[in-house]
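My questions will all concern the structure given below.
The complex appears here without one of its protein chains, the remainder shown in place.
A, B and C are the chain letters, set down in written order, and residue numbers restart from 1 in every chain.
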Amino acid sequence: MSSMPLLSILLATPVFGAIVIFATNWDPATIRRFALGMSVVTLAVAVCALAVFMQHTGDLSSGGQLLTESHSWVSSDGAAIPLRLGYKLGLDGISMPLMLMTLLLTPLAIWASFTSIQSRHREYYALMLLLFGAMLGVFCARDLLLFYVCFEFTLIPLYFLIGIWGGSERQKAANMFFLYTLAGSMLTFAGVLYLGWKASSVVHDGARAFTFDFDIIYMLHAQGGLSATEQWWLFVAFFAGFAIKVPLFPFHTWLPLAHVEAPTAGSVILAAVLLKLGTYGFLRVSMPVFPNAAIELGPVMGVLAVVGVVYGALAAWVQTDVKRLVAYSSVSHLGFCLLGMFCMKMAGLTGSVLYMVNHGLSTGALFLIVGMIYERYHTREMDQIGGLARKMPIMAFFLVFFTMSSIGLPGLNGFVSEFLVLIGTFISGRTDSGMAGPLGVGYAIPAATGILLGAIYMLYMVRRVLFGPVKEPGHGYDSSGGLTQDLTRREVSILAPIALACIFLGVYPKPVIDWMEPSLSPVLERVANVHMEDWHRATAGVESDDAAYSALAVTLADSADRSTLDIVRRDGEAAPLAAPIAIHMKPDDSEALR
Amino acid sequence: MSAIVELLLPEILLCVGAIGVLFLGLSKEFSSRAVVWSVLFLAGAMFATYKLAIAANGDEVFAVASLHTGPLTHYVRMIAFAIGILVVLACKHVPEAEERGEFFSLILFSFVGLSLTAIANDLVLLFLALELVSVPTYILIGLSRRDIRAQEAAGKYFFLGAFAAALTLYGFSFIYGAAGTMTIFSAGTVPFQQGAYHSIAEWFAAGNVYDRMHDPLLIVGFMLSLGGLAFKLAAVPLHYYVADVYQGAASPITGMLGFVPKFAGLIAIMHLLSIVQWQIADSSVYWGIWIIAAATMTIGNSLAFMQYNVKRMLAYSSVAHSGYLLMALLAGPGASGAGSPLRNGVAAMLFYIAIYGAMNLGAFLVLSWFRKPGTDDSDESAEMLEDLAGAARRHPWASLALAVCILGLMGFPLTGGFLGKLYIFSSVLSATADMQAHQTSLIVLVVIGAINAAVGAAYYLRIIASCYWREPSGKVTTSTCMGLRVALAVCAIVVVLGFAWPGQLIRHSVTAAKEGIDYPRVMRFHTADSHSSHPAESVDLARGRR
Amino acid sequence: MENLKTLAILIPILPLLGMLLVGAVGLRFLKDKSHWLVITGVGGSLVLACLILGDVVSRVSRDEAASHVANAESAVGSAALSKSIPIYDWFVVEADPAHGAMQSAGWLQMTFRVDQLTCVMLMTVLAVSFMVVLYSKGYMRDHHGHAERGYERFFAFLGLFVFSMCMLVLAGNFLVLYLGWELVGLSSYLLIGHYYQKPEAALAARKAFIVNRIGDFGFALGIWLIYLTFRTLDHQTVFDLVAGVFNYDAGHNHQAFESLVHTTLGAQASVMDFKVLVESRITWIALLLFCGAMGKSAQFPLHVWLPDAMEGPTPVSALIHAATMVTAGVYLVARCSVIFASSEIAMWFVAAIGAATAFFAATIAMTQFDMKRILAYSTLSQLGYMFMGLGVGAFDSSVFHLYTHAFFKACLFLGAGSVMHAMGGVIDIRRFSGLRKQMPVTHLTFLIASLALAGFPLLSAFWSKDEIIHAAFQSNVPMFGWIGLVTALLTAFYTFRMVAMAFWGPLRLPQGVEHAHEGGIWMNGPLVFLSIGAVLAGYVGVHFVSGGGFLGVFQPDGVFHEFLAPVIASAKGILAGHGAEHAGAAHAGGHGLMYASSGIAILGILSASYLYLKRPTIPWAIAAASGSLYRLVYNKYYVDEIYDAVFVQPLRRMGRLCFAIDRNFINAILYVLGNIPRAIGFGVRSGQQGAMQGYALGMVIGLVALIWIVLNGIG
Partner (left out) sequence: MLVGALIFGLGVIGFLARRNMIVMFLSTEIMFQGVLVNLVAMGLLHGNIQGQAMGLFVLVIAAVEAGLGLAIVVMMYRRRGTLDAESWRTMRG
């Protein structure tokens, strides 16, 4: 699409910056400025990528890719099945908003760590930029292998970030984080390979190649490549890797540990972006490529997500450490996000993608604020600090603002996504529009209590920290590093853009949704097709004489569009004439329908 | 006669070099330049192999009953000599002045042995080559360090090595018993006299696969030799010596120990497997190898998990890696002789062994790079985890190299190790298509491999962590040996290059592997009209001379 | 239509602008001048509201003139009113994947809607808010006149509150209604927590927000259920659909209804199935919506937050807890009268809750000594009245009562505020009395408002309360009517108990206060205006008829009711359909009831003043005698404690349990998993004893085992 390989430049700048920082040994001040400069340059490149993206939104429809570039990285086309490991980048409606969020948050995080990081600046900023590059890589990777490599590569910088600049028992937290995620992603690695191997059976414009290209893998399903059991196993393999990354209920114990120990900027990036890799993975890989399994396991995922929501909220309520509280709140929020994804409804999907962006913004900002408090009072225990509103009114304003955004107050971004997710789950059981998703009302109501619990623990935290009599740990605020009592101009200018983004997304999310919709509809369509087949198999069982009805069915199939199916099914019982007719959809029919 | 000389040119050059270096060692002032000469000779050998490879351009050449060269041998020689140069460079500072001559000549002899195993087409030559590989190493270990542990390591290695050699030989004798001839492959078609076959492969091809595979003699012979070779690989039943020997010897030597015998063992096993044309699917030998591979990986990783001495940890990690390599061999070349390492186990193994050699060597070289005040005045190479503590603070580049090599061993993306593991796992997976009967067991193997990789990550991480996090203990200094620094840099680069630009290496490993598959080409032979004159001439020579 | 839209948009924007300006600018420059910004903002939107009222009234009258032949069938003019005015697309909910493209129906717009009910509410809200803003300019100053700390923050949040209240009232679809609903909750949280130093204030603010949130939870479920059934959230379409469903079998021509069904649900929806679906779900929808109303208007189960909300500054209590926020619930039920009317159970439930709350709150008010607490409970009981009115079908009279109640309750609160201001923050009526002489203006306005509250004849509350009681008697559950009368008596009694103890009797002042001085002009002005409003507001709902009627002159069901008639016409139709005979709110022959209720009011007033002035000892004796009953009532039936025990503590314990599970259970599993390789290692390590023989032995055993396995072939 674009002449200039924008995306590769986008990826290269942070990595280049990291190398330069690592190579030269400037004094900390220049390093800081350089790091910030590099991240802002990346932002600039991204803006022009956005410009190009905006022009072409037209052909985004039905899962089109923009700004794609692909060069073969390793290709030995020796014998029968050539090996083509591609380096393919591309952006579409789903990855663009997440990219923008990352591009907004990382420079701010780097800027915020000017005061919080006192030692070994060089490695710190180099690692931050490396992490930045890896994250961008994940979002715009169009090749499963590249996706996996970047997915893995984000682990190292963060491992060191937590390990070196973390809190008290940082090594235990870093180790647990690294090994836990790695163990999960090892299984995913096996899944990736199996998928790549299966993909070679896809005849794509004539040639069959052993490749990991997303588009070919997406075609895999269309050509009926994967049997139901295979899909099920692959779904489980990818589930292992992604579920640990998104702290889904049983696997979330590493998150509070990692957050409490990570330095401010580290936990901002961890919360805002890294958790999203898991959900993004689900959306980008698990849903489209294994739709049968996605539907089959939908209820299981639904239950896990809902338990996650309630569990996270309750656990957050009893915390004494502010950071751990916010960490558990992200467990609860991401439960929502997954719930939205598995309700197989456009509302749910849009809601979950929006949720990823909103959660990133609000929780990222909350962590920044907690970091700022920590820089001043060197404690995160709620019972040691209190009544800060009097001493730090500006900070109080921002804290209340972002709490409201994360609770989901209408008018701010949290509400939009929360409402969409819940309404999607609510109507997920209904069949008359499109097809029924696996989740229904039974999931929506317990999840809705999540909003309630959310308000309770967030306000509990706000009251303990801001209101009530003023309590300060012993020595008052430490004014080293030019920190004034209330937020310095720098800190305010860090939080302000995030606040503006929250308001914009809350009041007028239409442009972002316009991007998302065309990219999400192919995912839904693929799931819809599958559902049709299951539904036939169910009703087909009812048929007595196969031959006669199939002739009739074929004629019906061509004329009827999807919506009449319901009539046929419902009225089937009532009217004696219309024998229970099932519409027989052969795979190529679904092609026609697309 | 000229053909044989031409074929063996690299080896001959190396032997001459070794002897030359031996003499150089005698005189005081020349001994310092021994290293330079040995590097020169190694480079010469490489160049000769390169010339041979170009000449043969990919097809089989049988000089005499017991020798053959082909893409596989060229690949093996190139890799062997390249690593050889690195080892020699790295060992510059190890031997004392007076023993320098013997030291380097022994290294050269060991590498000659390695390249001979590749060429060997005859059980006898194969065994000789294996011995030539391991005997010098016994002495090298003894020479490498003056303290008592080196002697103990040498002793242990010798006794157990001899024991294993006897085992292998015993196995070979049984194979000979079954087949009746020593040569593995032959180009000739006409059987010498009724009933006798020109080569084991011919014998195997003659009968149908099933009863051949279940010929008792063959099975016993096969398993015994497999056992003996497993010692070289340090596979599980015979892995006991690894930790003590690796800990005893000096780090560069341990680096070489990690690579040379393992590579030789693997080639020997490849020879054995190609005799039976990789048809081990339906025989119980498949399960034998399966168990060895699985056990090696698991036990190797578990033991490594326990260690605090970096050398012992890396020793057990090399055990684990032999497990991965065996797994690749189990996958076999893949029915359709696929063109990519993703489908062809042997190619994956060849690619991975090359990368592994560099990684392993790199890791040990870094260890020898960090010196700590040893018991007597001469400083010791770092061993315990504490020695590495906080190394990153003062020597960022060296610890970066260590981190790169360790990440490679772990199989982390952006290092050759990742690609290696990728190829091995995917070739095993694609092998499921070929051997339907073993579909589940192969997938289980991959899962075990994946879990082991994760466990492996745990203890590798500990090394990196101690480098980067612990406070520097202050007494760690670095050695000044230039050669070591160059070798270290080259290893680290090779590991990273393995990921960034693996195309070339893959192409070579694939062609080499392909050649490995067509071994049982008793039927196929070079007709007179084959294109280039040179090989035809050598074929007549082979036929003629019988 | 066009100017209506611009006006409608401007109304909320002005207070918002005021708030933003104060927030941004106020902190540095305007220090104590920031109130001007908010005053101008609220004042401006008040003017605009009047303009809109004028426009709507003219529109309605034009229809009367044009169609005086047909009976009240609204012509083009007021029909246009019921259309919602789309402002912009907010976000998407439904896009049918099959069609790929996004149909517009899927988009939820931010829509406004201006009709009679909105005008009434706007007038009430903005008038009272304007008064309160003026009042708080005076009130929020400490003794020597300059602004308290957080002065500008207070005004900013006031602006936010007015903005959100306007959004709530102007909402065109349920989503915007929910938006306004939550924003109002937020602003009440911020305002109650104004004095955040005091821990109780912070606790009260949090409690208010969370209880509101519980209500909103029910409300949100209701909205989703509506969307699930009707696939649209627009008020008008939903109401037409419901009306259509329930009039369907009434033989109307239902082409219009079927076409509407097809437009919203898509061509294929079968009408019959839709009808069955709606009938089964309507009760659920109504109850869930009412749950939201209960949360906001502090009805019985969720009323706990209102008394504690008195921690906030008095203007806040006046504005939020008297006139505007608490009435949001009533407005919601009135707006969705169609939905409520169509389900018997819901109507009964609303009425029951209303009655219970009214009676229950009145009893508690009798025993309280904190003036603001008494007023809070009196608000509770008046709200109970309004919901009872709604429950029995008298939608217009309950809105009328809301309208009148706003004026006198705000006046009472502001009066209490000026007393508190004078008494230096003391509000316990036992510690001072006889302020009559010291604070004549406050006393006078307070007296008028109390008379109105008590239901003294000819004053505003009398008319509206009487209409509700009358409708209650008419409804199929006369028992509500009796509860209404008894509560009226109690209301009169506790109101004048308060007035007597505070203003009459000998002059007593709490320590440290030399003399009670009147508030400045800024405080008394609004008081006077509101007291006048308390008197005159009633007459809007009454029309003069010669002969007959109460005192020969007055006839209930005046201009106010006609004005609201079209809004609740469909609801009335359904109710009539259900055979409930009480069509109109009141009609001739109800005069007997008027006399009875005015008698009760006077009785209550005299008895309270007599008891508390002449014989203060008697009430104490009664209290002592009733012993445990008194204590029960005094402690607000221990509702707070019950809630705490039943809900709060178990949840916290569950939370701790979850965290405990998290910490040791799951981590334990991980620890075990992590150590498996270590365990294997230990096992194997024993074989590594370092002796060569040991190694060789190991090797041989291994090999033999291997060969044995291969030989007898386990494969």
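By our rule, a residue touches a chain if its C-beta (ideal position, glycine included) is under 8 Å from a C-beta of that chain, and two chains touch if they have at least 3 such contacts.
The model shown is predicted, which means the values in this text are computed figures rather than measured ones.
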Subject >> Touching partners, among the displayed chains, of the absent chain >> reply: B, C
Original post:
Just one of B:C15, B:A43, B:V124 or B:I443 touches the chain that is missing; which is it?
Top reply: B:V124
Subject >> Omitted-chain contact residue, chosen from B:C91, B:M182 or B:V310 >> reply: B:M182
Original post:
Which subunit C residues touch the hidden chain?
Top reply: 685, 688-693, 696-697, 700
Subject >> Absent-chain interface as seen on subunit B, which is shown >> reply: 123-124, 127-128, 131, 135, 138-139, 142, 148-149, 151-156, 158-159, 162-163, 165-166, 169-170, 172-174, 176-177, 180-182, 196, 243-244, 247-248, 306-307, 312
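In the analysis below, only the chains that are shown with their structure count from here on.
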**OP:** Compute per-chain Cα centres, compare each with the mean of all protein Cα atoms, and return the closest chain.
**Re:** A
Original post:
Taking each chain's centre as the mean position of its Cα atoms, how many Å separate subunit A from subunit B?
Top reply: 44
Original post:
With chain centres defined as C-alpha means, what is the inter-centre distance between subunit B and subunit C in Å?
Top reply: 81
Original post:
Hey, how far is the Cα centre of subunit A from the one of subunit C, in Å?
Top reply: 38
Subject >> Sequence positions of subunit C contacting 2 or more other chains >> reply: 674
Original post:
Mind pulling the subunit B residues that touch 2 or more other chains?
Top reply: 458
Subject >> Complex interface listing, subunit B residues touching subunit A >> reply: 336-343, 407, 412-414, 418, 422, 425-426, 429-430, 446-447, 450-451, 453-454, 457-458, 461, 465, 468-469, 502-503, 506-507, 510-511, 514
Original post:
Along subunit B, where are the residues that touch subunit C in the complex?
Top reply: 155-156, 159-160, 163-164, 167, 219-220, 223-224, 227, 231, 236-238, 240-241, 243-244, 282-288, 291-292, 298-299, 301-303, 305-306, 455, 458
**OP:** Show which residues of subunit A lie in contact with subunit B when the two form their complex.
**Re:** 74-83, 148-150, 152-153, 156, 159-160, 163-164, 171, 175, 178-179, 182-183, 186-187, 189-190, 193-194, 196-197, 210
